[in-house]
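Below is the structure I would like to discuss, written out as structure tokens.
The complex appears here without one of its protein chains, the remainder shown in place.
Here is chain A:
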Amino acid sequence: MKKMRFSIYRYDPDKDAKPYMQDYEVEIGPNDVKLLDVIVKLKTMDDTLSFRRSCREGICGSDAMNINGKNGLACITDIADLAEPITLRPLPGLPVIRDLIVDMTQFFKQYHSIKPYVVNDSPRPERERLQSPEDRKELDGLYECILCACCSTSCPSFWWNPDKFVGPAGLLAAYRFIADTRDEATSERLDNLEDPYRLFRCHSIMNCVDVCPKGLNPTKAIGKIKDLMVRRAV
């Protein structure tokens, strides 16, 4: 059986004065295909190794981490594609609770700040609100976000101003509601983002596009919001 080398960020505030990197060597069996498979195996060797995980198929967004310098989901990352030693760190830019587990409070605060729900105060029809397939298509590439935070925590603008810049995930969500023909709050949504920081700290560095495990494009969505702002101004 093949062995692989790992270097993993460790920090337990209960006992460690500061974080350190710990080396592991683990045998890779025929069922160890994804990075998560191997981390789960590592945990059977060292139960203090702490990380989040749930669906193991890339839909719940729990196991985002920094893998060999790039943010991604452990459960859909092929172990065979990774150079050794495989270096795992928590998502950058957020406070570390323990090992690979970060405090996502700030990330969700920004998501909540864009009012992530359809606003429509018209009387509810008895049946569904109609939406053409073309209008519905406008939501593709937006609604599939799994809130894993890979994008926002790869964004230098978010690292510098996590309290002021909404970040790519939040802005992608903002555009998801702007683009929804059923939503009636476009103008309020734009007001909410008309700010030197909230929207305009995006400098189109495009790290978010590069890391999104669902293949979404927050930069494009942010560009569309900026367009709407400009069009509104003239």
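As a working rule, contacts are C-beta pairs under 8 Å (C-beta built on N, C-alpha and C of every residue); 3 or more make two chains touch, one makes a residue touch a chain; residues count from 1.
Keep this in mind: contacts and distances are computed from a predicted model.
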Q.
Which of the following is the UniProt-recorded protein name of the chain this complex doesn't show: "Response regulator", "Phenylacetate-CoA oxygenase subunit PaaA", "Manganese ABC transporter ATP-binding protein" or "Succinate dehydrogenase flavoprotein subunit"?
A. "Succinate dehydrogenase flavoprotein subunit"
Q.
One chain isn't shown here. Among A:Ile28, A:Ile59 or A:Val209, which residue touches it?
A. A:Ile59
(Q) Can you tell me which of A:Ser50, A:Thr87, A:Asn161 or A:Asn192 touches the chain that was removed from the display? (A) A:Ser50
(Q) Touching the absent chain: which residues on chain A qualify? (A) 12-15, 31, 33, 43-44, 46-48, 50-62, 76, 97-98, 101, 104, 108, 112, 115-118, 120, 124, 126-133, 135-136, 139, 143-144, 146-147, 177, 180, 182-183
